[in-house]
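Of the protein chains in this complex, all but one are displayed in their positions.
Letters A, B and C name the chains as they come in the text, with residue numbers starting at 1 for each one.
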Amino acid sequence: MHIGMIGLGRMGGNMYKRLTEAGIKVTGYDRDPNVSDVASVKELVDALPGPRIVWIMVPSGDITRNTVEELGNLLSPGDLVIEGGNSRFSDDFLHAKALAEKGIEYVDCGVSGGVWGLKNGYGLMVGGDAKNIERAMPIFDALRPEGPREEGFVHVGEIGAGHYAKMVHNGIEYGLMQAYAEGYELLAAKDIVKDVTGSFKAWTRGTVVRSWLLDLLVKGLEEDPGFSQITGYVNDSGEGRWTIEECIANAVPAPVMTAALYSRFTSRQDDSPAMKAVAALRNQFGGHATTAKAAADAGPSSGSGSTQS
Amino acid sequence: MHIGMIGLGRMGGNMYKRLTEAGIKVTGYDRDPNVSDVASVKELVDALPGPRIVWIMVPSGDITRNTVEELGNLLSPGDLVIEGGNSRFSDDFLHAKALAEKGIEYVDCGVSGGVWGLKNGYGLMVGGDAKNIERAMPIFDALRPEGPREEGFVHVGEIGAGHYAKMVHNGIEYGLMQAYAEGYELLAAKDIVKDVTGSFKAWTRGTVVRSWLLDLLVKGLEEDPGFSQITGYVNDSGEGRWTIEECIANAVPAPVMTAALYSRFTSRQDDSPAMKAVAALRNQFGGHATTAKAAADAGPSSGSGSTQS
Amino acid sequence: MHIGMIGLGRMGGNMYKRLTEAGIKVTGYDRDPNVSDVASVKELVDALPGPRIVWIMVPSGDITRNTVEELGNLLSPGDLVIEGGNSRFSDDFLHAKALAEKGIEYVDCGVSGGVWGLKNGYGLMVGGDAKNIERAMPIFDALRPEGPREEGFVHVGEIGAGHYAKMVHNGIEYGLMQAYAEGYELLAAKDIVKDVTGSFKAWTRGTVVRSWLLDLLVKGLEEDPGFSQITGYVNDSGEGRWTIEECIANAVPAPVMTAALYSRFTSRQDDSPAMKAVAALRNQFGGHATTAKAAADAGPSSGSGSTQS
Partner (left out) sequence: MHIGMIGLGRMGGNMYKRLTEAGIKVTGYDRDPNVSDVASVKELVDALPGPRIVWIMVPSGDITRNTVEELGNLLSPGDLVIEGGNSRFSDDFLHAKALAEKGIEYVDCGVSGGVWGLKNGYGLMVGGDAKNIERAMPIFDALRPEGPREEGFVHVGEIGAGHYAKMVHNGIEYGLMQAYAEGYELLAAKDIVKDVTGSFKAWTRGTVVRSWLLDLLVKGLEEDPGFSQITGYVNDSGEGRWTIEECIANAVPAPVMTAALYSRFTSRQDDSPAMKAVAALRNQFGGHATTAKAAADAGPSSGSGSTQS
């Protein structure tokens, strides 16, 4: 098998390697000529045997949309595009429709595994027609972890369903991370607890909360106890937001996943406009002084002489 | 009527004035000799005609507990203690029991109204025996707002119920304030919105969200548009915490009141241990850089080359 | 002044009356011929003096979109459309653009006040050009509550800003209602509290939580103590969802407004798929029986013989 891969960054580059090691020939294109096999998408298309398979692994949004459009102009009927980036599932509907008008097939693929995927394999969630997925199965088998196929690969459903499952996967991931993080903060705050890192490490076998994320948290704590070198500033990549948008659209209550997203928003604020408003209100009704930001004190203020709060 | 009042701070001092203006004679005691009528609690007790009524208006916790104990040693059977501070309702059980052993009556009274109470009157919530409440009714009538008694006064229930209702009142208050505050932040963040203060002001008549807190928020915004002189650092006085403790004890889901409390906790943190843990996790699995705190950017990061979040 | 009004339902019908009582002549159109002055939108347009002003007050979504389109085909350059329904602000961008291509002016207007607006006046939030808003000011003055204009009317900003402010208003409203509701549930759950209705009533004067919504809650409790005739099933009208979508899009943490929305979602579920999953998990790891739904018990289960939860 000989396929094309567009995008050879942190994810695409590793997948290229894993495919190659599995015996699949890959022609790769990247905007960075230092890592690219060919000079253009056109050259990549020309280098592939027909019917072609091209895997897209570029940043979601405009870059992916432009890449799909470019491929639409270069590929032939019967060729297959696999979109493996972090796209919103709704983009898949547009991509598939645009390509279908030219007879080009489309499969969307959500990919999980991060920088560890090269070694461990990637969790794959795909959407589209069974015949296209069957055709690309050698690729999926090369990328997914060893073991039973169904433990690292799934045909989720229609076009878009692969990215949808990946989106939900990430929404869950937000919640899992926040749960461990809140537990960490509480454990670290308690005076009778002397070994926080050891507590997390002791949970890695036998307990109900054992997981790969827990293993990573222990690794992080062992490298930097107390996270003294880290700032509590956390970005979000879009999929967490889409998950909540979908929860709202489908009337699915999702307090945990939402709280995890909001905690990230808050972590990036130097000062909170909302809490300024609350401070202003307390000042108005209770004569409470508005306070300069200082180290948090655990105890509630008391004895203020006011009965308000 | 001639009663005693212990505690002449921001709240007690104003209540002293309002009672006096209503024709009730008050002998006041405060640790600050400049505002005190008498030199000691003993002098205060001696100055009152029996059967005595003494209103306690000191900071909750140890100071209130000590004051109740001291009064227990000085008062006579048939005297009545009204505890009007911000005590936890569970303290009332102890206070009433200790005083009852000496034949002293007890009523707990939750007071709302803040610095505006002197002028507008105070909302009063009392707990205890009907006969004691009846006996103290001239005091309650003097303190409560003008208008029908039931619109500013309530006999909530048994001992402790007054403070309980006040506690719930404050829990609700936390939620109301946070709701306005979140709306403020969103409105202030949107580019097509040019008049945030005006929007809040336009809600003060005719709309569903009109309230006294809204009036105060408008006042605050007019005094300091954009809250440029205020830091988003918000204390909590204890009653918010007790409300959530009670929600947990009674299996009452209270996501709004709890979120309001947690937002205050977060507002006091310079850096969040929990979010350090999340940042560390993202770094471990996705190779995401841990970032120095900077001005929050509204957009999700994209094009990271990683499919993780 | 003589204007047209399309949509004479619960809101439009009352606004028609209030305008007429204020001396503004209104020609009204409704699909229901029993309440309509004219037989068609065309007749309405023909009946108005130029340059015309037409107020749209129909359900948001397709009906509003179709009405705007129809008006675009019937009105003349220089005419003014005021869209007063519950539209998403993003629809205003489309409406204004489509009408502008024909030289027709557009103002969006968020309206608050519910069934009480006829008597009390409506809170009005408008977006668009100052010249159009000035032109329609007699209408706004007739609809808004008596008193200073700025306490019931605001020119929020650009096209869409009126509906945006109304959307945020409703998001806040969700949060306020939920705060009172949680407090109600806690108060009603506590044995020492004997007078729940009385407690809420006593808060209506003098307290920090006094508001119009509180007045309504007291009215509801007095009509039906314990809400024995009401089911805890709560719809949502869309604006709450849009508010959260905007919070997510603008990275504004909004735990309170979101919790209020999710509580409505949950209130409509006969059984929760998520909680089925949790029950299944507990069964898997702890051997906990999965239980038939029964009356909630306040106390945590104990003595299960398992250390899991």
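Just so it is clear, contacts are C-beta pairs under 8 Å (C-beta built on N, C-alpha and C of every residue); 3 or more make two chains touch, one makes a residue touch a chain.
Predicted, not measured: the structure shown is a model, and the values here were computed from it.
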### Task
Check the options B:Asp62, B:Glu146 or B:Glu245 and report the residue that touches the missing chain.
B:Glu245
### Message
Considering the complete complex, identify which of A:Gly28, A:Pro59, A:Gly127 or A:Gly238 is in touch with the unshown chain.
### Response
A:Gly127
### Query
Which one touches the absent chain: B:Asn14, B:Gln178 or B:Thr258?
B:Thr258
### Task
Determine which one of A:Thr27, A:Ser60, A:Asn235 or A:Ser263 touches the chain that has been left out.
A:Ser263
### Query
Which positions on subunit B touch the chain that was left off?
208, 241, 244-245, 248-249, 251-255, 258-259, 261-263, 265-266, 268-269, 272, 274, 285, 308
### Message
Residue by residue, what part of subunit A touches the chain that was omitted?
### Response
89, 112-114, 117, 120-125, 127, 144-145, 147, 150-161, 164-165, 168-169, 171-176, 178-180, 182-183, 185-187, 189-190, 192-195, 198-199, 201-214, 243, 246-247, 249-257, 259-260, 262-263, 296-299
### Touching residues on subunit C - with respect to the absent chain
9-12, 58-61, 63, 84-86, 110-116, 166, 170, 173-174, 177-178, 180-182, 184-185, 188-189, 213, 216-217, 219-221, 224, 227, 229-241, 255, 263-288, 290-297, 300-309
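Operating definition for what follows: only the chains that are shown with their structure count from here on.
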### Task
Would you kindly tell me how far, in whole Å, the mean C-alpha position of subunit C lies from that of subunit A?
35
### Query
So what's the Cα centroid distance for subunit B and subunit C, whole Å?
30
### Mean-CA-position distance for subunit B and subunit A (Å)
43
### Message
Going by the contact rule already set, what residues in subunit A reach two or more other chains?
### Response
241, 255, 263, 265-266, 268-269, 272, 274, 285, 308
